[in-house]
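The structure is given below, and queries will be raised subsequently.
For this depiction, one protein chain was excluded, whereas all remaining protein chains were kept in their positions.
Chain nomenclature is as follows: A, B and C, assigned in order of appearance, with residue numbering initiated at 1 for each chain independently.
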Amino acid sequence: MDGDEFVQILTPEGQRVAHPLYESSLGRDEVFGLYRDMVIVRRLCNEATSLQRQGQLALWAPLQGQEAAQIGAGRALEANDFTFPSYREHGVAWCRGVTPKEMLRIFRAVTNGGWDPQKYRHSVPTVVLGDQVLHAVGYAMGVQRDGAHEAVMTFFGDGASSQGDVLESFVWAASFNAPVVFILQNNQWAISEPASLQARIPLYHRAQGFGFPGIQVDGNDVLAMYEVTRRALDLARDGGGPTLIEAYTYRMGAHTTSDDPTRYRVDAEVEIWKHRDPVERVKALLTREYRMKRAALDEVTAQAEAIALQLREDVLAMDAPDPLSMFDDVYAAPHPLIERGRREMIELGVSEGH
Amino acid sequence: MDGDEFVQILTPEGQRVAHPLYESSLGRDEVFGLYRDMVIVRRLCNEATSLQRQGQLALWAPLQGQEAAQIGAGRALEANDFTFPSYREHGVAWCRGVTPKEMLRIFRAVTNGGWDPQKYRHSVPTVVLGDQVLHAVGYAMGVQRDGAHEAVMTFFGDGASSQGDVLESFVWAASFNAPVVFILQNNQWAISEPASLQARIPLYHRAQGFGFPGIQVDGNDVLAMYEVTRRALDLARDGGGPTLIEAYTYRMGAHTTSDDPTRYRVDAEVEIWKHRDPVERVKALLTREYRMKRAALDEVTAQAEAIALQLREDVLAMDAPDPLSMFDDVYAAPHPLIERGRREMIELGVSEGH
Amino acid sequence: MSTTTMTMARALNEGLRRAMEANKKVLLMGEDIGKLGGVFRITDGLQKDFGEDRVIDAPLAESAIVGTAVGLAIRGYRTVVEIQFDGFVYPAFDQIVSQVAKLHKRTDGVYTMGLVIRLPFQGGIGAIEHHSESPEAYFAHTAGLRVVSCATPNDAYWMIQQAIEHDDPIIFCEPKSRYWEKGEVDLDQPPHGLFDAVVRREGHDVTMIAYGSMVKTALRAAEAAEAEGVSIEVIDARSLAPFDLDVMIESVTKTGRLVIVQEAPPTASLGSELAAELSERCFYSLRAPALRVSAYHVPYPPSRIEEHFRPSVDRVLDAVDRVMEWES
Partner (left out) sequence: MSTTTMTMARALNEGLRRAMEANKKVLLMGEDIGKLGGVFRITDGLQKDFGEDRVIDAPLAESAIVGTAVGLAIRGYRTVVEIQFDGFVYPAFDQIVSQVAKLHKRTDGVYTMGLVIRLPFQGGIGAIEHHSESPEAYFAHTAGLRVVSCATPNDAYWMIQQAIEHDDPIIFCEPKSRYWEKGEVDLDQPPHGLFDAVVRREGHDVTMIAYGSMVKTALRAAEAAEAEGVSIEVIDARSLAPFDLDVMIESVTKTGRLVIVQEAPPTASLGSELAAELSERCFYSLRAPALRVSAYHVPYPPSRIEEHFRPSVDRVLDAVDRVMEWES
């Protein structure tokens, strides 16, 4: 974090601070909206974690601590933009309109996707680190060829930033001046590996080496994330090319529900980050500066609760797919091995509702 | 080329110029030695080109124009250092002691290697763009583990600089502070693609984005190449980590003898670079500043001529390998499919000297 | 019927041109495919005529070439990717196997992965290492991909167009050693479906299956065998994944003998697949074991000895002798 290059406009205490380049353009209702989003996705995430503990999900990748990074970036998008997430961007999916139920389908292991990516203009999760970043750049090259006033956004982590595919994306985005915004959520950890293993200087510097802007943002400051992202998206749409935004944040929970972070990191570190909580600082802003009433905040909590309850119900009702469905949509056109497999499975007596 | 960051200490006209950070440490004999090397490898390269034209080689990748980049870097090495070339580094191979005959074996298509890389501490050519750069970093990690006072050097082109493997090498070299010097010969072209397609700002900037020094050098100035490389090697050996050196140079000839550069570049460009010839400027220095006699220079030409003649003789004497040799050294230990293949080939009547 | 004679290289060029004219969403992307027209000149003149937006010279990174083609496919474009040589497709392997092959399925059919990956493959041109590989088995093994190979200019002209029109991702293998051989091209009518195997020569003693460069080798062997009284039926597989098994089964059922010829190394190859499958399906018809003539299980050798590595007419005839002598 080097001085002015670290964009923060709302402190952990919920105080506004001036930044030479960025100030918040949002009014009370909009800030409240961001708060609502963050509360909801956090609650949703907690519900997923307990569903996993109860054996209802195969896995869950919690976003806790990264709500501001994801909601700030997600809400800066226009409807026509297109997003390419990794596997932890539940907050972005929420902003794009993906339903919580759809988000959890992959984690209940009933699909490898989960939703219609063209409907939401939000791609399905990508598990292989970095692969989606090239897709975003290619999609952005398509936007250019269409002469469309749209931007593309893609997400990856501090760990993924070491992958050749991510770095090649930087080459391409620069060479083709592609309308893409790279959101690097530096949550300090790649499973057990600290971000310092992937880079010895802050990650946002990489962009400059490729000839496009890199900016480090307080990823726990939703106002800063919103403003920086919005400006980068505008730049992209207006032909100004790519931007790398490093959202400096923290993964408060485990990598996934299969992970045991006590093996590699100390509680004290988590404690420090608790004081930088992205939701609490907006709450402080809302109550202090905007004098928001307790009741309004409570209503958000209640709404989140209702969504979580509904989610639980939806998940429990989610059945295993028909085994025969594994033969669907492998190919767009008929294929003899697909027909053969389907026939063999039917002969084995595997049927719907198995 | 941005001002002081472009290191040049000998102009195209053969004039010394001051640079705030680098000055030549070489005396007359050493400069003469570099001149000799450059004249020899250029002559050797021309001989190879005509051998290819006469059907004696399957292919040749000329180095013409890049003599200073390669000889400057190559002569800066210590005997114990290890080098990982691409396919055009005949000048470096020369510095490492590889014989011209060995260099041409791969181009006569009688081997996929050519020499004993451990003997010369110079690896065999790597054709897949960028692969060798990771090998260099790994080797350098071995040097670290041995506690040896050695450095590693690796070569790649402006085109290869876009490959994920090269970029991952930067990540690793930085994270492990590996004793490696990356020599990026920016000869302006990757076959038909101009360097501007790979990057929109000078390539040496990339290193800074990864947190280690990147320097742009006049790659046609053998004195500058020597000094910059030597300092980078010292830094590496002393635990200072990696350096990226962009040798700004020019491929005077075709990409390979299969290439037709008239399809993609104009003569005028080649003409401009002729005035920056790496050999001519050292010749000018030698005759003007060191008042070197014509006879001494002629002796170098004669020596180069003799080497070329010997090379021609050696190449013509190079027979196709025994077909059965394809089964040698595929595995270090016995392998049934190798035995089977050998047996089958013998049964087909293929024998030595076929 | 308007036919004309041209090389396979030219036929591919014309086929690409026609596909680009027919559909504005068709793009070409690859290294040196613009001004240079590709190292084999397959895209010669196309950038001049269709512009730099549709014929894209790519930075040198195969993973990015394929990965961005995936993004373009999601946006509704159809990108024909040129991989400069077979041996340079491996850096893109992850994108091909984990994304190209699986995204249609992963999105329940929402994303159409209509892209074609052109691969000049096989050896025989006296090149240095990595320029003569036969990687088709890697792709055929991968569910979600299709793999085809042309062996004649007419097939080249039509198959490239059919592949571009097709909605599934296709690895399009071009036998580079045949680029400069000429043949008749029918400009009006495709000779076959993209996934059809074709009997190139009828015969009754032995079925011989080949593809790409080896079709010609097989036909030469058949000619030589005929002189010795052995009648060989030569099948050009054309589609390598999936195989058109019906044509093959019919032939083997008739001949009772099978020889498969491929330039690829033997282990877990397409030859293994054909031998396994046809040994199973034609168990009672086969009068001799199915034999595979492949390259050896060694890296592609220096090209001065490549003709000892690639199946030769002699080696093929040797296998023919063996299946003929098995019982009889």
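Everything that follows uses one rule, which is that contacts are C-beta pairs under 8 Å (C-beta built on N, C-alpha and C of every residue); 3 or more make two chains touch, one makes a residue touch a chain.
These numbers come from a predicted model, not from an experiment.
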Residue touching the undisplayed chain, where the options are B:Tyr139, B:Phe156, B:Tyr250 or B:Tyr264: B:Tyr139
Chain not shown: contacting residue from C:Lys25, C:Arg54 or C:Arg106: C:Arg106
Option touching the unshown chain, where A:Thr49, A:Ser162 or A:Asn220 are the choices: A:Ser162
Residue in contact with the excluded chain [from A:Gln15, A:Asn80, A:Ser192 or A:Thr301]: A:Ser192
Missing-chain contacts mapped onto chain C: 63, 87, 90-91, 93-94, 97-98, 101-102, 105-106, 129-130, 137-138, 140-144, 241, 264-265, 267-273, 275-277, 279-281, 283, 288-292, 296-299, 326
Touching residues on chain B - with respect to the absent chain: 84, 111-113, 116-118, 123-124, 126, 128, 131, 133-146, 164-165, 168-169, 171-172, 175, 328-333, 335-337
Contact set of chain A toward the excluded chain (per top definition): 58-59, 106-112, 127-129, 159-160, 162-165, 190-193, 197-198, 258, 263-264, 320-323, 325-327, 330, 335, 337-338, 340-341, 344-345, 348, 350, 354
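Criterion: only the chains that are shown with their structure count from here on.
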Whole-Å gap separating chain A and chain C, where each centre is the average of the chain's CA atoms: 41
Between chain B and chain A, distance of the C-alpha-averaged centres to the nearest whole Å: 45
Computed distance of Cα centres, chain C from chain B, in Å: 36
Sites on chain A at which at least two other chains make contact: 164-165, 168, 171, 175
Two or more partner chains touched - positions in chain C: 59, 61, 63-64, 91
